[in-house]
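The complex is shown incomplete by one protein chain, all other protein chains being positioned as in the whole.
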Amino acid sequence: MTWHVPVEALRRYESGAIDATQQLSIEAHLVACDFCRSALAGSANRSALGRTWQAIEAELAAPAPGVIERSLLAFGVSDHSARLVAATPSLRRSWLLAIAAVLTLAVLVANGAEGGYIFFLAIAPLLPLAGIAAAFGPGIDPTYEIGIAAPIRGFRLLLIRSVAVLASTIALAAVAALFLPALDWRAGAWLLPCLAVVATALALSTIVNPLRATVWVAATWLVGVGAATWAATGEASARAVFGQQMQVAVVVVAIVAGFVLRARREELERGEHR
Amino acid sequence: MTNVHVEGVVKRFGSTRALDGVSFEAGAGITGLLGPNGAGKTTLLRVLATVMAPSAGEVRILGRNPASPRDRLEIRRRLGYMPQEPGFHKNFTVFEFVDYVAILKEMTDRRERHAEVARVLQAVGLGEVESRKIKVLSGGMRRRVALAQALLGEPELMILDEPTAGLDPEQRLRFRETMSHLGEDRSIILSTHQTEDVAALCPRVIVMNHGRTLFAGTPRELAEVARGSVWLSPERAPDARLSYRTGEGRYRNIGAAPEHADLVDPTVEDGYLMLLGEEAFVEAA
Partner (left out) sequence: MGPAGTITDEGLLVAIGEGDRDALRELYDRHAAWLLLRLRRRGADGTLAEEVLQDTFLAVWRKPQSYSGTGPVAAWIWGIGIRRLIDRLRRTWALQPLARGREETVVSAEDEVLLGVEFGDLAGALASLSPELRAVIQATVLDGLTTREAARLLRIPAGTVKTRMMRARAQLREELT
C-alpha cells in the first residue's frame, strides 16, 4: 500500500466535517490499510471505545446459558426470568437424578407388588412438592436472606420457580408412567393431584413459609391417601382412592387454592414480617 | 439527614429477647455497631434490612416505615445488604452470582445489568476473577463478592453484618480503604466485634450488649468513657475489672485505678471493655 489518507483528511473524517465522496473513498481505503486504521486509533472516541470494551468483557464473563435456560429463551421467556429458573437449586442435575431414582423405585414397586400401583400414584405428587421446598426455604436456598432484602416480588419468584419445578417433575413422571404395568386411566391419575397439591402448597405459602407449607401439604396428602387406601380394599382400591371422585375433588381444591394464592399474593413480600 | 431512626425496638424469639429496647439514629457516613457475639447485632441489622419485623418499637428507614408493604418495597430498592453468612449457589462463578442478585434487584435490562455487575466487581477489586467459581475462592475474596452484591444499584443505605470477620490484617486494611470511599456518599451501618475497625473507620459508634444500646457517640467519646480508669502495672492488678498482659511485658488494667497508678490515655478498646465490664459487673451482683 503506497498511498495513505492525508492526515488532515483523516481528521476531517473523524470530526464528520467531510463530504460524502471523500468519505466513501476513505472508508474503502480503511478496509484495506492497517497503517491508516492505526492512525485513527488516537481519536476523540477513546472513552466510548473503553466503555465498549468493558461491556464486551462483562458479556464474556456473563454466564453461558445451559440447556434449560436456552430452551426457555427459545420459548420467548425473558432472559432474567430464565436466569431465575436456571438458578433454582432443585433444577440441578443431581436433584433431577434423585427424582428419577425415586420414580424408578416407584415403578418397580408398581410392577412388582400387589396394589403397588397406589404407591406410585401416592408418591408422584410428592415430588414437585419436594422440589418446591428445595427451591425455597432458609436452609436450602443459599441466597435466601439476600433475596428477602431485595425488591423482587416474592410472588413472581415463587411462581416462576414453582412452574419450572412442576413442569420438569411432571415430564419425568410422565416418562416413568410409560413403564407402569397397565397403561389405563391409572397411568395418568397422578397428574391432577400433582397440580392440586402444588397449588395448595403455594396458597399455604402466603400464610406460613414455603418450607412449612410443603411439609404440611405432603403430610396431609399421605395421611389422606393412606386412610383412603386402608378403608378401601381389594382389586378396586386404586379406583376407589384415585377414581373419578377424587379427581374431581382435587380439581376443586386446586381452583380454590388458586384463588387464595391470587388474593393473598402480597403476603409473599413480607419476608419474615409474618 | 437521618437515614435510620430506631426507637425502643424489641424483638422476641419465644421467651428470649434478642433486642430489648434499642434506640439510635444514623445519618450519612459510616456507623459502627460494636458488641460481643450474642449482643443482638445481627438481629438488629436484619430488622434494619427489612428481613424481619420488630416485636415492638418504632423503625424508620430512609424516612419510610418498613411495616407498610409499599414503603418496604421502596426501602428495599435503595438498600444493599451483606448478611453474616452469605450463601452462594454451588457452582456459580463470581459474575453469575452477582448477576443473579442483580436480577433479584429488578435489573431486567441485560446490557445495563452486566455493566453494573462489572462495575461493582471492579469496585471491590475482583475484576480479574469474574469467571472463577466462588467455591475455589479464599474466604477473603468470598467476602468481597458478598460486598460487591451489596453495592449493586448504588444503594443509599448499606447494611453490612460482620464484613471483616475472618479477614487477615492486609485484607482488613483493603476493606477499610474500600469502605472509606463508599461512606462519602451514603449511609453505611456495619457491625463488628473488632474495635480497631471502628476506630479506623467509623465517625459514629454504637455499642450493644444483651439487646440493648450501651453507648452512642464518636470513637473518641467511647475512649473517654475509660478516662482515668486505665493504668499500667508491672504485675497483674488483682482488683482491676480487667487485667491483661501487653506485648511489652507490663499489665494493662481497666477498672477503678488505685492511687499513684501509672495512668495512660484510654483507647477505644478500653472504653468498649469498660462498658462491657459494667454490664458484667451488674450481672454478677
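Letters A and B mark the chains in the order given here, with residues in each chain numbered from 1 onward.
Going forward, a residue touches a chain if its C-beta (ideal position, glycine included) is under 8 Å from a C-beta of that chain, and two chains touch if they have at least 3 such contacts.
Everything numeric here is computed off the predicted structure, so don't read it as measured data.
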item	value
Chains in view touching the one left out	A
Of A:Y13, A:W95, A:F136 or A:W221, the one touching the omitted chain in the full complex	A:Y13
Touching residue (missing chain; options A:A17, A:V31, A:V67 or A:L178)	A:V31
Absent-chain interface as seen on chain A, which is shown	1, 3, 5, 13-14, 16, 19-25, 27-32, 34, 37-38, 40-41, 43, 45, 48-49, 51-53, 55-56, 59-60
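Keep in mind that, in the parts below, only the chains that are shown with their structure count from here on.
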item	value
Chain A residues within the chain B interface of the complex	54-55, 57-63, 78-80, 83-84, 87, 89, 92, 141-152, 157, 266, 269-273
Partner chain A, residues of chain B touching it in the complex	46, 49-53, 66-67, 69, 72-73, 76-77, 79, 81, 83, 86-90, 92-93, 95-96, 99-101, 103-108, 110-111, 113-115, 117-118, 130-131, 149
